[in-house]
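Below is one structure. I have some questions about it.
A protein chain is absent from this complex, but the other protein chains hold their places.
After this line comes chain A, so read on.
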Amino acid sequence: MASSEAPAAAMEVEGSGPPAPPRPQFEALKPHEMSDGLVQFRKVPVPPHRYAPLKRNWMEIYTPVYEQMKIDIRMNLKARRVELKTRSDTPDVSNLQKCADFIHAFMLGFDVADAIALLRLDDLYVDSFEIKDVKTLRGEHLSRAIGRLSGKGGKTKFAIENSTRTRIVIADTKIHILGSFLNIKVARDSLSSLILGSPAGKVYSKLRAVTARLAEKY
């Protein structure tokens, strides 16, 4: 902690007077200590359509959260919630939030493999928007728009996902995009153009140009 050299250095600096006490050096606060020993919680509600998938993928979710993030996780069946709690040996403050985001992403509809990326990378985000934010569509137009977005067998959606390295979830009128900030932007632009009515081919050509640029960057 205190080195023997410090007082000598202090003494060298100040010729007269009593030697100043050595500067304390503290280690980083653990999250447990940060909250003064209190435990932090996160609660993520589970929508009914995600209940069964949650049950299926529980171990894949639980394992990384508990063992690598060192966050306590449990499913509150009565409240239909997933609850997260910090432990004393949680290494980082942000782990809890990351785990909460991971669980939330899963609840939105993303696969565990995709959502796991949230745990591993910092700069991944989830962006959501609705179709009506882009253009007010009603009735059949709305249905057609949704169909345009996903394409035949989902090929348009997959094309966008593969080219922009994002993951897209189209839940009726809500659209969720998981990926890095720029990729989210590109995916959102292409999805917006699809909503506004441009044909898929046009979107593909734009995508090709953009992805080439993006690929060059990386």
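Convention: contacts are C-beta pairs under 8 Å (C-beta built on N, C-alpha and C of every residue); 3 or more make two chains touch, one makes a residue touch a chain; residues count from 1.
The rule we apply is simple: contacts and distances are computed from a predicted model.
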> Of the options "Translation initiation factor eIF2B subunit alpha", "U3 small nucleolar ribonucleoprotein protein MPP10", "MTMR9 protein" or "AP-1 complex subunit gamma", which is the UniProt protein name for the chain that has been left out of view?
Replying inline: "U3 small nucleolar ribonucleoprotein protein MPP10"
> Looking at the whole complex, which of A:I131, A:L149 or A:L178 touches the chain that is not displayed?
Replying inline: A:L178
>> Considering the complete complex, identify which of A:V39, A:M75 or A:A117 is in touch with the unshown chain.
In response: A:A117
> Which residue from A:R56, A:R74 or A:K135 sits in contact with the chain not drawn here?
Replying inline: A:R56
> Can you list where chain A touches the absent chain?
Replying inline: 56, 58-59, 111-114, 116-117, 119-121, 124, 151, 154-156, 158-159, 161-163, 165-167, 178-179, 204, 207-208, 211-212, 215, 218
